[in-house]
Every structure is written in structure tokens, then in C-alpha cells.
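Below, a portion of the complex is reproduced, with chain positions unchanged.
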């Protein structure tokens, strides 16, 4: 099994989740992060002074899927989170060696 | 004839009794309407500090110092509430020694009873109305030293400063002393006593304490602009007690003071909004409310003397001056007056005091300024500002020096990094 982690723009979360949902990937987890990449910072004002905000708010989605679904998920995310501008974000894929569903104690692919 | 006599005598009796009754209501004893407005005004002015100013400041600092920032204002309310009734009221408003200070005849408010009257209001009401000015002045100072001043040092400092600076200054301006009495300077509600004094003091403290750890390196941004807005709004609203109460009556002058206070606030807010827009194409809420406060400060000394024309001018111009100080001068001179007490209250207070000497309209408060043919008043105002600065600088340095003998002025760098809320107060403001 693989964990797909995607760091995307906060305003894209609804679209990505909708897209995944329609493709049958209903289960997922996400949370707020801040990040820095190629995207330059924003500027905030305080009493006539501009402050450069280096870190931009992003959302990280984590979704654990069976190996065969990874490409499909990547496809959907790149699709739905895309604007073409710097700051669209990245996807990281890593291995998961075991999954347990707490409620049923099922393990592995069945537990997804 | 007899009938006539009786008739006449009866008339006389009614008249006499009436006159006495009437007299009792209006002349030697207090007027209930004036008293009602002053009780309200005193309440409004306390609202300005607690929670007004505490929130205004508390929203602009980082979340790890919000309790500490609020507590500076609370401490001001605590200490002045007590010292006022013990000795400050007496030293300001009882008698006069050399035009500089009052005497100790009313120590512990000795001699003040519920029947004592001051003008048309009970003396107790006068005592509390004046007291809340003493509280907010001290609290204002804290804006320049937030996020780093040792709380113990703050307490000692304000005890000393209230005695060495506020007390003589208030006596000199409002207690029959040199500035308001002999010199004849105009300061309706505290341009000198409250704002110039706190602004200058704040500047000195900022320089002496030095800048915050990582100031200019990290982004130090307001942690909750909504709190700052609530605070600013309560300052705006409470300021009607501050200014419209300062005539000590519920009358047309109070109405004019209410009006020009609001006019100046709005004019200054608009002015800052326009500057914001011209400079950055964005209009910040912090900018708008900073302008409002600057306008309120500047109209303070003038509010019993100028008409709405003067108010618009004063409001509109003060934001330009404050903006320059806050965004350019502070940067250039590199002092960390964290929440711009000097740039807003110091600059605004002095500007307002000066402009009172220009715009004072005799049809409002009976005093003429430059525009109404009395250039001398402008000079008097300028001198009064200089005397104020002198007194404040000397008194503040002495207070600071004594404080530094007793305890350290600043917290340790590590305490500052953790935040004063946790380090000094053992609390975290927000829990998930």
C-alpha cells in the first residue's frame, strides 16, 4: 500500500476532495500546513510598513491506497489542484507496510 | 387692605420658599442632570482602559504576550485607583504650592462628604471622573514596552511616574497651577496631561528598554485584529465621556464636544485611509483605527474650544503627521515604540494642543485662537507643550532610575522568546 501526500492550495481542497470522491476514493485525512517553495511570499501591511510573509498557507492531504490506485489518485490531484501558477504544490508517495482498521481490527488492503 | 397684606405676604412666602427650593436644586447643591452625565462619563472613561485600551494593544502584539499586555493596563487601573484616593487627588486638586503642586489637606479624601460639591456636581463624582484620566494615562504608556518590560518594574515605575509626572502636571494644567492658571494654556480634556505626557514617556521607555528580541528580523504582526478593532471602537465610544464630560456639565458645550470629537475621529480615519490607499492601494483596518485614535487624541485639548471646521482640519492633518512618524521616523531612528504611543499620542497630543491655539472659537468656549484674532494663544500653547515635555522627561528619567535600582527593567531574553504570558503570568491565553 502507498501513502499519497499532496500539499495543495487551500482553496483547491473542495475540488480535489470532490474529484477523489467521484473516483471512489472516499477516505482521506487532511490538515493545514505552511510551506515555502518556489512561490514568493505575500505582503501584509501594518501601520504603513510592509511585512513579507515568507510562508504560505497550504493544505496537506493524506490518502492511503493500494499500490494499483496510486497513479489514478495522482492523476486526479494534479488535475484538480492545478492552476499553472507557482505554488500549485507537490505530491509525495511513500510505502505503507501495514494498515489496521481500529473498529474491526482488519488489516492490510481490506482495511483501506 | 388687610386682605391685600395677607395676600401679598402669602405671595412672598411662596416666592421665598420657592427661591430657596429652587436655589437648593441649582446653586449650592449639585445638579442631578450634570451629575448623571458625569457619572456616565466616568464610567465611559474607565471603559476606555478596561477593556478598551487593553484590547486595542492586546490585539496588536503576538499571542504569547496578550495576557501580559492586558495586565499592564489592569495594573494601571489597580494602582491609580488606590493612590488616587490616598494622595493623588489631594496633591492635584487641593490648594496650590508654587503653581506646581497641591497640598495634602485631602489625603484619604479627608473632608470630602456626600454633600461636598464641586461646581454643579458632587465632589465625589469629580473625584472619580478625574481619577479615570489618571488611570488611562498610565495605561497608554504601556504600548511602547509591550512584550518585554518586567511586570514588577512596570508596577514600580507607574507608581513613581504617577506621583512625579502625572500629579504635578495635572495640577499645573487643571488644578489651578502654572500652565492652566497663570500661563492660561488651553487643554480641555488632556492633550497635554494625558497624551503628550504618555507619548513622551513611551518614547523614553522604548529607547531605554531597547528593541524586542528579533525585532526587525521576524515578522511581528498583530495576532488578532478583531480585538484591536473592538478596543479602538470602545476608545471611540468612551472618548465621548472623556471629552464631552470634561466641561463637567450636561449642556450645549458638552454637545459641541461630543460632535467635534466624532468629527475629528472620522476625518482622521478617512485621512489615514486615503494615505493607505495612495501608498499601497490597500486600505488596512489597523490604519483606519490608528487614524481614528490619532484624531481623538488631537481633538482632546481642543474639544471645548473649536467648532466643526477646526475639528475637520485637526482630524485630517493629524493622521498625516502620525503616519509619517509611525512609518518613517520610527524606522529611521530605529527605536521600538512597539505600538506607536509616541507617534499617535505624543504627536497627536502636541499637534492638538497647538491647533487649539489656532482654531479656538470664542463662540464655543469663550477663548479665541490665532484665527479669531488672538495669536498670543498659539504662543501660550507652544510654551505649555515645552514645559510639559520638560517635566515629563525629567520625571520619567527619575522614575526609571529609581525603578532600575529596585528590579530589572526587562525580562530575560529566554522569557521573552517563550512569551511573557507563560514566563511571568503562568498562563496561556488560548487553549485548543
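Chains: A and B, in written order; residue numbering restarts at 1 for each.
Following the convention adopted for this analysis, a residue touches a chain if its C-beta (ideal position, glycine included) is under 8 Å from a C-beta of that chain, and two chains touch if they have at least 3 such contacts.
Keep in mind it's a predicted model, so treat the numbers as computed, not measured.
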**Report entry** Subunit counts for every protein chain kind in the full complex
**Finding:** A x3, B x3
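Keep in mind that, in the parts below, only the chains that are shown with their structure count from here on.
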Query - Contacting residues of subunit B [partner subunit A, same complex] - result: 219, 221-222, 275-276, 279-280, 282, 284, 286-287, 290, 323, 326-328, 331, 340
Query - Residues of subunit A defined as touching subunit B within the complex - result: 44-53
